[in-house]
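The structure follows.
Here the complex is missing one protein chain, while the rest keep their positions.
Each chain carries a letter (A and B) given by its place in the written order, and its residues are counted from 1.
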Amino acid sequence: MTPNQLMFAIFSAVIIIFSILTVTSRRILRAATYLLFVLVATGGMYFLLRFNFLAAIQLTLYAGGIVVLIIFSILLTSHIGDKLEQPDLKKIIPAFLAAAAGMVITVFTILKHNFPQEVAAGTDRTDIRVIAKSLISTEKFGYALPFEVISILLLAAMVGAIILAKKRND
Amino acid sequence: MIDFSYTVWILIIPLLMFVVVGLFGNRFKPIVSGLAGTCGLFVMWILSLVTAYKYFFVLEKAADGSFQKFLAFNMRWLNLTDTLHIDMGVLLDPISIMMLIVITTVSFMVHVYSIGYMDGEKGFMRFFATLSLFSFSMLGLVVATNIFQMYIFWELVGVSSYLLIGFYYTKDSAVSASKKAFIVTRFADLGFLIGILMLSFSTKTFDFLTLTGANSPAFSSGTGIAFLGLSTMTWSMIFIFMGGAGKSAMFPLHIWLPDAMEGPTPVSALIHAATMVVAGVYLVARLFPIYVFAAPVALDVVMYVGAFSSIFAAVIACTQFDIKRVLAYSTMSQIGMMMFALGVSGYGSHEGLGYMASMFHLFTHAFFKSLLFLGAGAIIHAVHSNVMNEMGGLRKYLPITHITFLIACLAIAGVPPLAGFFSKDEILAAGHERSLMLYWVEMIVSGLTAFYMFRLYFSVFWGHDRHYHHTPHEGSKTMTIPLLLLSIGALFAGLIPFSMFVSSDRMPFHSELELGIAIPAVLVGLLGIVIAMVFYRKETDLPDKIYNALGGFSKAAFHKFYIDEVYLFITKKIIFNYVSRPIAWFDRHIVDGSMNGMAYVTNEVSDRMKRFQSGQLQQYALVFVSGVVLLTLLFTYLLTN
Partner (left out) sequence: MFEGVPLTWFLITGTIMFFVGIYGFLVRKNLITILMSTELILNSVNINFVAFNKILYPDHLEGMFFSLFIIAVAAAEASVAIAIIINIYRRLVNIDVEKMDEMKY
């Protein structure tokens, strides 16, 4: 087992275990913490794949931003000591069946498909300069338009969030 | 060629009056709308007179010496096909100009009279607005350039008549009378419409100039035997006559006319005596060449219907006690005579004597009949009653009405040299040439006419006083002046050499007074007057004795020969029970049932289905995910080969 394989196994195990815990834990704050672990492990996966910039984003934005936001909202809406009630079996069984069936089909399809065994030849282009240039480039493989669109989306989301969460005067 | 296009203003003025008075009349005092309407009518009257003068005396005649027939104004209104189109315009020929004069004169008089008669009534403004609408539609009818324009205005006339009969809309009898008039004439107009469609189908035109011209397509097409041994053209002309019979209250479509007397009396004078009811006569006269050359059988129908209606109505008129109803039946009888005269007429100068006589009688009748109605209005105004028995000795209280009424009675009775004498004489002369039997029928009618008119006259103005609520008195000046003016018409209208102006081929000719016919007619008229004088000059029990002696016949006549009851029987008992009820049942149970069934099924199904719409987000998501999984399974594994 190469170190890479080991690292992958660890990250993968963390991801799977903690995502299951995230959706089953009956203490909501703990569920949030497990989610944090999952996200961090995903970030580790990016590091493993040498996407350093993306991994950094993952850690700062997801782990640092969204999870904190979620925790704040949990603190605002729930009592820490409370346990979430167990969902009914009537709900669990169909959901489990649907999810399991989907998973089986997908995994089966993945395994059946012949992916190339070797990494395709090519230069590693994960340099931050390359990323930056691509993001604002209008050439082929340039992402100026999505970049601008996403900036507008973020602005709109910001405005929307403020409007929505604002206390009404009525 | 003189420009006659200004005649379109004769139509536009009353329309404007209607709109202006109808919309803005409320803002002013009621008298303003009355004066406005009257002034409008005055202008139209002058225009008509000028037109008549220019047409008959200034305009040069056509090459063969006849009066021209031309479009003074024309506007294409609706294009149906390249050849078939509906126009709006003004057609001038002797009869349309004569009608212009009759309508504007009587309408003007009635307007003036109404200012006094309707004074203080609720809806004074509405009255004048509708009167303007009526004038507009009636004038549009007579100057129609094509049969469809005529039909449109024909219906408008019906509407305004409906509105005016139902003027006192809080009175049940007025409401039902207006509905009756509308439905009966509407039913007749159905025949008119069918006739128009058949006629235009075979001739491919609506235009009067083409239809009645020398080379009319009506003479050549549709002449083959079509149904029951009659040609298409004959059937279409009979149907068109059905419309005319409805409007002109010919038997058996006359039942609305007596009831129409529920309207205000000036309306009766204008619409139900002088103008609208003669529209049927005018219609037949307008299409006269087709009747003569292409549909002689239809013309015979006109003749028999006219003759029968005239005697039928005259008999009923002798038994009625409501003065307006007597006049209504008298109108029906006189119009029957006009129809009869048209029916016996041929085409050409002397063969067309009946045509001329009919138009002449229409002209003179308009004067003395509207005079009679306005006089009756004055009487009703004075004693507040319609019933003859409640009147008597009124000559002392109403001198002007008395004199003018007497003139009108003499005129309608055919006493020379008053208006009715000349026209009636021409009718009888025309009838004599055609059919001796019908000639005697008409002779009896004129005797009866004299009798019932003087029965009315003597019972109202002579005899002894009744107990009146207050002393009867003449109406205001606006009421008496029209009476005097119209009595001038009743006195002298007959002296007009009518045959010089109006004839079937528009060629002037001289018609002589035939003493062999005039003398018996006058004698018969005088006999009627004398009998009436004996019976009603003083109170006697003679009329009752005769009434009882005739037994069932007089009773039947008093009940108008039960025609209304027959109609009621047919509609209520037969049509309602055997046609309407099954249709109603079918509508309620089959048509509505299937609709309700569909609604029920839809309702039930959606009631069941709405449970899917649970509002549970996760349920939706579950369905969605299962669906995606299923579709993936289907399209990646199960459905691929």
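As a convention for this text, a residue touches a chain if its C-beta (ideal position, glycine included) is under 8 Å from a C-beta of that chain, and two chains touch if they have at least 3 such contacts.
The model shown is predicted, which means the values in this text are computed figures rather than measured ones.
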item: Contacting the left-out chain in the complete assembly, out of B:Thr83, B:Ser220, B:Thr540 or B:Gln618; value: B:Gln618
item: Where the missing chain touches chain A, by residue; value: 2, 4-5, 8, 12, 15-16, 19-20, 22-24, 28, 31-32, 35, 38-39, 42, 45-46, 48-51, 53-54, 57-58, 61-62, 65-66, 69-70, 72-74, 76-78, 84-85, 87, 91-92, 94-96, 98-100, 102-103, 106-107, 110-111, 115-126, 130-131, 134-135, 141, 143, 146, 150, 153-154, 156-158, 160-165, 167
item: For chain B, the residues touching the chain missing from this view; value: 610-611, 613-618, 621-622, 625
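Quick note on the criterion: only the chains that are shown with their structure count from here on.
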item: CA centroid of chain A to CA centroid of chain B, Å; value: 91
item: Residue ranges of chain B in contact with chain A within the complex; value: 618, 622, 625-626, 628-629, 632-633, 636-637
item: Residues on chain A engaged by chain B in the complex (per definition of touch); value: 91, 94-95, 98-99, 101-102, 105, 109
